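To start, I am sharing the structure in question, which I have written as structure tokens.
The complex appears here without one of its protein chains, the remainder shown in place.
Showing subunit A:
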Amino acid sequence: MSAQVDRTDASAGLPAHPERATMEGRNKVLGFWLLLGAETVMFACFFGTYLALRGSSMDGPTTQELYQIPMVALSTVILLTSSLTSVIGVHGMHQNNYKKMMFWFGVTVLLGLSFLGLEIYEFVEYVHEGHTFTGSAFGSAFYTLLGTHGAHVLFGVTWITTLMIQARKRGLNLDMAPKFYLASLYWHFVDVVWVFIFTVVYLMGKVS
């Protein structure tokens, strides 16, 4: 099977839900949902820690002084849009449309990278204002929660990129389909966590 053939013709023969067409694929999808369940619990623990410690800003700036809603809102829009583009990518996969899939996953990666850029800029600003990891319990909890999420975004971007490299070599087949499907599941999860961060950390931090 040469990669060239794969990319154009072989994909036309894929079933309607290629990610669940094989036993391996079904195992992967179920296993990944379970992994996301475990990740949810871990993030819940970090959220709990943050909520317990967010008042302990010591000498540093408080949540009200610190957070800039417009920029965070921009990050939120970027990440939510990237979730949409990954949906279109999976839709392309279901239509056996290799080009559509690759294009929209590519857009997802770019949006993910711009989100990371904004987050790094935000952290640099905070450090300048005296909000550091070691400065207070609030700082430790904030950077742990946000940092874990950011690390997940970084991993997602890397993961999708490497999947695209694989797909360029091998085309879209029953082996690749579950991988893209899982990556998009993961991406939605990272997005949902961010929705909670936006609400619990930023919006609630502004009002309380």
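The rule we apply is simple: contacts are C-beta pairs under 8 Å (C-beta built on N, C-alpha and C of every residue); 3 or more make two chains touch, one makes a residue touch a chain; residues count from 1.
Heads up, the rule we're going with is that contacts and distances are computed from a predicted model.
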Field: Name per UniProt, for the chain absent here [options: "Cell division protein FtsX", "TonB-dependent receptor", "Cytochrome c oxidase subunit 1" or "Phenylalanine--tRNA ligase beta subunit"]
entry: "Cytochrome c oxidase subunit 1"
Query: With respect to the chain omitted from the figure, which of A:Thr81, A:Asn97, A:Ser114 or A:Thr144 is a touching residue?
result: A:Thr144
Statement: Cross-chain touch to the chain not pictured, restricted to A:Cys45, A:Ile69 or A:Met204, is A:Cys45
- prompt: Given the full complex, what residues of subunit A touch the hidden partner chain?
  reply: 23, 26-27, 30-31, 34-35, 37-39, 41-42, 45-46, 48-49, 52-53, 55-58, 133-141, 144, 158, 162-163, 166, 170, 175, 179
